[in-house]
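The complex appears here minus one protein chain, its other protein chains still in place.
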Amino acid sequence: MPKVVVDVMLKPEILDPQGQAILRALPGLGFDGVTSVRQGKHFELEADTPEQVESIAATLLANPVIEDFTIRLVD
Amino acid sequence: MPKVVVDVMLKPEILDPQGQAILRALPGLGFDGVTSVRQGKHFELEADTPEQVESIAATLLANPVIEDFTIRLVD
Amino acid sequence: MPKVVVDVMLKPEILDPQGQAILRALPGLGFDGVTSVRQGKHFELEADTPEQVESIAATLLANPVIEDFTIRLVD
Partner (left out) sequence: MPKVVVDVMLKPEILDPQGQAILRALPGLGFDGVTSVRQGKHFELEADTPEQVESIAATLLANPVIEDFTIRLVD
């Protein structure tokens, strides 16, 4: 059955405090080369109707007012 | 700067109630072809040291006891 | 050490698709009396400086543009 991946991120102009926390924790752990971290949600669906996934994403997975999403057909 | 994506999912044998809720909500919205939904976390990092990202993922992004993660270099 | 609880919710006017998914899944499981579900984040901090927690919440736990937070001192 086709597997579909939906990644949901806050829109770029919206501050992501969870990502900020990770970014700020890194130097103290000895990780120095990271300049940006943003956190989102990741969904994996098995769907024999992958063309429905865009509607599903816009309805139940993301809030399009504050979030962007991308869809990838994996196999 | 290279962009690295880390996706974190509960291990397959661990029940994911958030994914179950989405799966069970779909028929009532007219979406009938989905047989599985699992929800995880998605991180996007900009790092000039992408080789560090595996350690970062295992330390701050995922709990390897209950979660698996995958790393992709995007550009 | 004092324990401080911070609950973070999307502002009421912002649609919460995760809560919607749960709400819509309930009737199919035989749960009929729920009219609203909203999902947020919950943090438990041990802090000998509980007065700092409001600043911490506004900086690292919530995005005040899209989220509200409440703070409770538990013990």
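Letters A, B and C mark the chains in the order given here, with residues in each chain numbered from 1 onward.
Here is the rule we use: a residue touches a chain if its C-beta (ideal position, glycine included) is under 8 Å from a C-beta of that chain, and two chains touch if they have at least 3 such contacts.
Note that the structure is predicted; figures quoted are calculated from it, not measured.
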Contact set of the excluded chain (shown chains only): A, B, C
Interface residues of subunit C (partner: the chain not displayed): 1, 7-9, 19, 22, 25-26, 29, 31-49, 52, 55-56, 59-61
Residues from subunit B at the interface with the omitted partner, ascending: 10, 14-17, 20-21, 24, 59-63, 65-66
Sites on subunit A contacted by the missing partner chain, in the whole complex: 18, 20-25, 27-29
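In this section, only the chains that are shown with their structure count from here on.
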Per-residue multi-chain contacts in subunit C, two or more chains: 20-21, 24
